[in-house]
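Apart from one protein chain that is not included, each protein chain of the complex appears where it belongs.
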Amino acid sequence: MQISQDPIVWLSAFVTLSILSFVFWNDSPFYNYVQSAYLGVAAGVTVVVGWSNIKNQVITPLMNGNYSILIPVFLGLLLLVRYIPGLNWVARYPVAVLVAGGAGLGLANTVQAQFVSQIKAGLLPLNSFDNILMFVGLLAVIAFFFLTGRTTHVMEKLKLGWVTRLGRIVLMVAFGASFGTTVMGRCSILIGRLQFLLTDFLGL
Amino acid sequence: MNLIAGKIFSFLVLIALSVMTVLLIQRMRQSKEPVDIRRLAGLDALEEVVGRATETGRPIHYNPGIGSIESASTGARVLGGMEVLGWLSFQCARYDTRLITTHSSPSSYAIAREVVRNGYVQAGKPENFREESAQFLSSNQMAFAMGAVQIMQRENIASNVLIGSYGAECLLLAEAGNTLGAIQISGDTNAYQLPFLIVTCDYSLIAEELFAAGAVLSNNRDVYGSLIAQDYGKIIALVLLVVGSLMVTFGNKAIVQLLSW
Amino acid sequence: MKNLFNPDKRVTYFLLLLVMIIPLINPLGIAIKPSTNTLLAYDYVENLKPGSSMILFIDYGMGQSAELTPQVLASLKHYAAKGLKLFAATQVPEMATALTSYLDQTYKAANKEYGVDYVDLGYFAGAESAVGAMGDSIIDVFKADVYGTDLTKLPIFKDVTKLPDIDVMFAVTASGTIPFIRQANTKFGMPIIFSVNAVMGPANVPYVQSGQAVSVLVGSTGAAEYETLIGQPGTASAAMDAQSLAHLVIILLIVWGNIGYFMEKHAAKHE
Partner (left out) sequence: MKRTVPIIVSFIVGMGLMLDNFVKFAPLNTAAVSVRSWLVIIALFSIMVAALNLLLVHIPRIRKRSGTWTQSAVLITFMLLTIFTGVFMGTKNTIYATFYDGILNPGSTTVNSLLAFFIASAAVRTFKARSLESSLLLLTAILLMLSNVTIGSAISKYIPILGQWFTNVPNATAQRGLIITSSLAFVTISLRNILGLSTQWLGGKD
């Protein structure tokens, strides 16, 4: 076991152990101050990377005479106006373009990507146990999500209340699958940290 | 001008959904019909939440999660939670029960403060409104969760309401509430956090049930109208699935072609 | 009775740490058998003809890198060995510098030529909207690579201007697969290989079954299997034994807690 000589490895070992101390000592000052440092660096990195993008995607094209880019730049700068009292309504224009643009792009393909494609994928020949189970399970889950009286009263009249309960049970299997796999994800991040401490730092 | 092949059916479905949504929202805005939603376990438990807190004299804690109101994906969920908060604050004002809410973003803090104060005004007791009912903790997920847990432990809360937009912090909040023996109701559309909420809380509003509960409690006509439109969309899906599957079983691919038109 | 089945938190923390550290120091060497998902992704790339183009999107933060970076490195080593032309970008600002180091460890290490075999496009703002804009023109979205050189001057962009010109997408995401499916697969049928953090594995199975995604590699287990397939065991394989024991401990804790719960309920019923 020979401890690493690299100062950066020492610094990250210190940061790792300070944050891990939170688990055993809830308001440990190490955790509080190291976390503040990390949040500061994270915000700083965002500004640095954002600035290099502004140079590449805004300033250089403008200098090369591509003036059509002035429109989005103008809208982007309007976002800064939000901090001038009385003028913050001006910032609504870039927000409108961003929110509506995102919604429009999402809407354009959501129906095909999720609604239509997944219904097509649900059209299975009912000739095997798995396919029949998937067919009934899918109908039950969709029926479970009937919420308003207009549909649920019809379900009660047709004595189909049990379909909603079946839908809820099938959903529990899906949530169980996600729950089980989440544990793997959380553990792998902690194991990654221990690997760093044991191999890179302590050289085991 | 012509339609792009392969996307025509989706376009028709989108138009049908849009027309239904707009018409139903307009009609619900005019009609006096009460918001009629199927029985939701989480909704009925809200009475129990207020009752338990009033009997024991211990406060109710509400927390909308780390999600911000501005972003499209989390905004609707936080606003659904705020509608539940509106009902809660009215009940707390009526029964003089203490209500504490903790927040991770200045905007959700500001809106919650307005919602709770409004609840006290409607109950005719504006003077009973207390600052503790809306507290901004931190925008960092872990610091926000631990701050809320410390308040829950210090105040020894009777009930814990976690309806909004959550990340991994909901595990911390729900576990703390559980170890305090508080009655807990949760609600989120985030399928990755729902498993934890269902296992740790007594009652859970699953996915769109959250919006339905919010619409009932605050008589939100727009949400009610769009929920009806969504239900009709589900009927379209069920019809396509049943007819399509039967036809595919007998080797007829007409519905599959229709969907890929 | 209460504290036997409801131990102090620190007891469970020590137990978890112990069970993870022991196999990291001396591994148990339990065999890693690749699952269908990993084979789907691996075989798809194996059947690509050399010189096909691939675009990599890093859509996870530094916090998830322990779970997803092993998969990125394993896949990039495979793509370099197959001689694929690689376009690499990230929509998370803090990952721009990390992306450069991942390319150095894989494509540069396999002495591929920058600008001809691979290009580092760095960070782009706008998430799904930007992927939508790349459908029109990648050059217009980025304009220059990380080093500031104009994209039109790079040989790799000779016959590639927009996203549909690229053969395959490799999206490594911790936030969601739908934005990539909507803007690339639905719009112009681009095949996508996903690597997602473990929590999103089960939720994305329908997209593999519907053919909208080639495969969805799941977290660090997928990475360990991929490392085994390319014959270069790395950090993910080394972590698998610790994963196994950690999972066993958590399962035992759940069972133990529930035994206490049922005994308590049983005792309460008889009072």
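In this document, chain identifiers A, B and C correspond to the written order of the chains, with residue numbering beginning at 1 in each.
Note that a residue touches a chain if its C-beta (ideal position, glycine included) is under 8 Å from a C-beta of that chain, and two chains touch if they have at least 3 such contacts.
Nothing here was measured: the structure is a model prediction, and the numbers come from that model.
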| query | Touched by the hidden chain, which of the shown chains? | reply | A, B, C
| message | For review purposes, identify every residue of subunit C that touches the missing chain, sorted by number. | response | 5-7, 9, 12-13, 15-16, 30-33, 35-36, 61-66, 93-94, 97-98, 124-127, 129-130, 132-133, 136-137, 140-141, 187, 198, 201-206, 209, 218, 221, 240-241, 243-251, 253-254, 256-258, 261
| message | Which parts of subunit A face the unshown chain closely enough to count as touching? | response | 7-8, 11-13, 15-16, 19-20, 22-23, 32-48, 50-54, 57-58, 68-69, 71-73, 75-77, 79-80, 82-83, 88-89, 92-111, 113-115, 118-119, 121-122, 130, 133-135, 137-138, 140-142, 144-145, 167-177, 179-184, 186-187, 189-190, 192-193, 196
| query | List the subunit B residues touching the unshown chain? | reply | 1-4, 7-8, 10-11, 14, 17-18, 21-22, 25, 69-70, 72, 75-76, 79, 106-107, 139, 142, 168, 171-172, 174-175, 178-179, 189, 191, 195-196, 198-200, 202, 207-208, 211, 222, 226, 229-230, 233-234, 237
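One rule holds in what follows: only the chains that are shown with their structure count from here on.
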| task | For this assembly, give the contact graph shape among line, ring, star, complete and other. | result | complete
| query | Of the chains present, which has its C-alpha mean closest to the combined C-alpha mean? | reply | A
| query | Comparing centres built from CA atoms, which chain ends up most distant from subunit C? | reply | B
| task | Quick one: report the Å distance separating subunit A from subunit B, using the average Cα coordinate of each chain. | result | 18
| message | Please output the residue numbers of subunit A that touch at least 2 other chains, ranges allowed. | response | 102, 106, 112, 120, 174, 178, 182
| query | Which residues does subunit B have that touch at least 2 chains other than itself? | reply | 191-192
| remark: In the complex, the residues of subunit B that touch subunit C are 191-192
| query | Given the complex with subunit B, which residues does subunit A contribute to the contact? | reply | 22, 26, 35, 39, 99, 102-103, 106-107, 111-112, 115-116, 119-120, 122-127, 135, 138-139, 142-143, 145-152, 164, 168, 171-172, 174-176, 178-179, 182
| field | Of all residues in subunit B, those that touch subunit A in their complex | value | 7, 9-11, 13-14, 17, 36-38, 72, 140, 142-143, 146, 191-192, 194-196, 198-199, 206-209, 212, 224, 227-228, 230-231, 233-235, 237-238, 240-242, 244-246, 248-249, 255-256, 259-260
